[in-house]
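Of the protein chains in this complex, one is absent; all others appear in place.
Per-chain numbering from 1; labels A and B assigned in written order.
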Amino acid sequence: MAETAEKLLEVRELTMDFGGLRAVDSVTLEVAAGEIVALIGPNGAGKTTFFNCVTGIYKPTRGEILVNPPGRKKQKINGYKPNRVTGIGMARTFQNIRLFQNMTVLENVMIGRHCRTTTSIVGAILRGPATKRQERETIDRSYELLEKVGLVEFADEFAKNLPYGAQRRLEIARAMATDPFLLLLDEPAAGMNPQETRELDELIVKISKDEEISILLIEHDMKLVMNISDRIYVMEYGKKIAKGSPQEIRSNPKVIEAYLGEGGDDA
Amino acid sequence: MDYFLELVCSGLVRGSIYALIALGYTMVYGIIQLINFAHGEIYMIGAFVALIVSGVLTIYGFSGVSILVLAALIAAIYAAAYGYTLEKIAYRPLRTAPRLSPLISAIGASLFLQNYVLLAQTPDYLPFPELIPEFAFMDPIAQRTGLGSAELVILVTSAVTMIGLTVLIKYTRIGKAMRATQQDMTMARLVGVNVDRVISMTFVIGSVLAAIGGVLVGSSIGQINFYIGFMAGVKAFTAAVLGGIGNIPGAALGGLVLGLAESLAAGYVSSAYEDVFAFGVLVIILILRPEGLLGKAVKQKV
Partner (left out) sequence: MLKNIKQSLLIAAWFVFLTFPLMVVKVNTLKHLVEWRWLNMLWVALGAFFLSFIWRWAMERKQLRSKADEESGGEDGTGLGHRLLHDPKLFRPALVGLAAAALLFPWVLDVYQVNIMVLALIFVVLGLGLNITVGLAGLLDLGYVAFFAVGAYSYALINQYYGLGFWTCLPVGGIIGAFLGVVLGFPILRLRGDYLAIVTLGFGSIAKIVIENWEDFTNGAKGVANIPRPGLFGMEMNIDAATTYTYYLMLLMVLFTIFVTNRLKDSRIGRAWMALREDEIACVAMGVDMARTKLSAYAFGAFWAGAVGVIFAARNTYINPNSFTFMESAIVLSIVVLGGMGSIVGVIIAALVLILMPEYLRAFADYRMLVFGAVMVLMMIFRPQGLIANVRKTYAHRKPAAEENNG
């Protein structure tokens, strides 16, 4: 375990209630620098709700979300708006793909650069040298990311016209364009065929190595999770029921029980 | 005190009309999440058909209550037919389109129907025949509260209609299908509900209610024109939002509250700004409690 490495994200006893329903119940989770951490569990276990709390889409009922951005002060981000969370350096993808359908693939990635650029309305109208430079940098960086996920040839296509697997990869590229130190992937392999899943597997590892981005992912595909994760957290009915290395999780009786009848259909 | 009582009574009357129209908005919104902008026009068409029918019947020697009943019945049938056709042409082809599309289509349909009536009939105000008889027993009450026979008929009719609607939705087959569709359209379809028919029925029922409102307003105010649907529609929508859109008792409550508030504001502040006041209520409600008085907060699914 990477206990000694610097902790980027510390979530303490996070709880989220919807009316009378407790979707996330006192979950504690940590991600350290350079780690790939997986969050697994049966459908409806509260994983996506957990993500939504961490990324500011929901305001958690209780608990603390502490972020420790490299080179900056540790801060508590409960109740921050999603754009502020992204600004701090945590970017996400969505389980049900949420691309900007009627914009080009390249433009989708360029949106990710929004929070790292500064052109104002006046600047955009005057289009001075500083604006031009920034625009150029945005384009170059976006192409670079498209290359990384293998989508350069589709740069000028509308996002809605991409095949399914490519849309998932575009979501990753778009999130990476925000220069995150932590990438939160919500079921990146959902709906992919085995070939695509294998490629995704490599892509995620490459991102974490080359770009020094830590990764927290929700995933149902056990093979992918076991392959790439350093540590795994397991949730069921809103509660964390286990954590540990892939080997520990594989042999944990609680996990096996939670997955009984579920684990088979994911390979 | 009498002045206050008068305002309350007129507010209740006004509010019950808003409630009748608001029900149509709320039912449609509950099922397909669309603001049916043309709903106000259906109400206006209902009023026009009633006016035409009663005009013809008067000339051919019918009289009194028989005219009222026939006019209301035919108006309701026509409103239903218009509502049904409207849904089929302007909304059904857009069921899977982005949200903005059916909304713009609805605005277009509203403009179209308004101008259709304008061109086919007249741009002027038409006097509505007095259909509701004067009940002698209302005289003493009318003196004190301004609550005449027409107002009594409005209150009773809307109350009966709303109770009828509640029964329809709670206990009939189509009512159950409507509730199922409102909860989850895909699921309802899977368990064998004919969703297209349910949506059509929703428009039909909403339109009938609007037409009843149209007949009542026409005979109590005494004149109508092609434009009455616009303001009535906006007010009724406000009532629906006030009560919690998609919520049927909410629409009734919202209508009454809005009617009362408007009547009091017009009476004590200024009648010129009556409409401003209604919009003010809408904006404040949307900001402070967008789910409405009786609605439940819904978290957007991510």
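Quick note on the criterion: contacts are C-beta pairs under 8 Å (C-beta built on N, C-alpha and C of every residue); 3 or more make two chains touch, one makes a residue touch a chain.
Predicted model, so just to flag it, every value in this text is computed and none were measured.
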Touch with the missing chain holds, among B:S66, B:T85, B:Q143 or B:Q183, for B:T85
Full-complex touch with the removed chain, picking from A:T28, A:T61, A:N78 or A:T104, is A:T104
Considering the complete complex, of B:R99, B:K170 or B:R197, the missing chain is touched by B:R99
Which of A:P69, A:G87 or A:G165 touches the missing chain? It is A:G87
So which bits of chain B touch the chain we can't see? 33-35, 45, 48-49, 51-56, 58-59, 74, 78, 81-82, 85, 89-90, 93-94, 97-105, 107-117, 119-122, 126-129, 230, 234, 237-238, 241, 272-273, 275-276, 279, 282-283, 286-287, 290, 300, 302
In the full complex, which residues of chain A touch the absent chain? 55, 57, 81-83, 86-87, 91-92, 94, 98-104, 106-107, 110-117, 119-121, 124-125, 127, 131, 134-136, 138-140, 143, 152, 155-158, 161, 174-175, 177-178
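Note that in this section only the chains that are shown with their structure count from here on.
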The distance between the C-alpha centres of chain A and chain B, rounded to whole Å, is 47
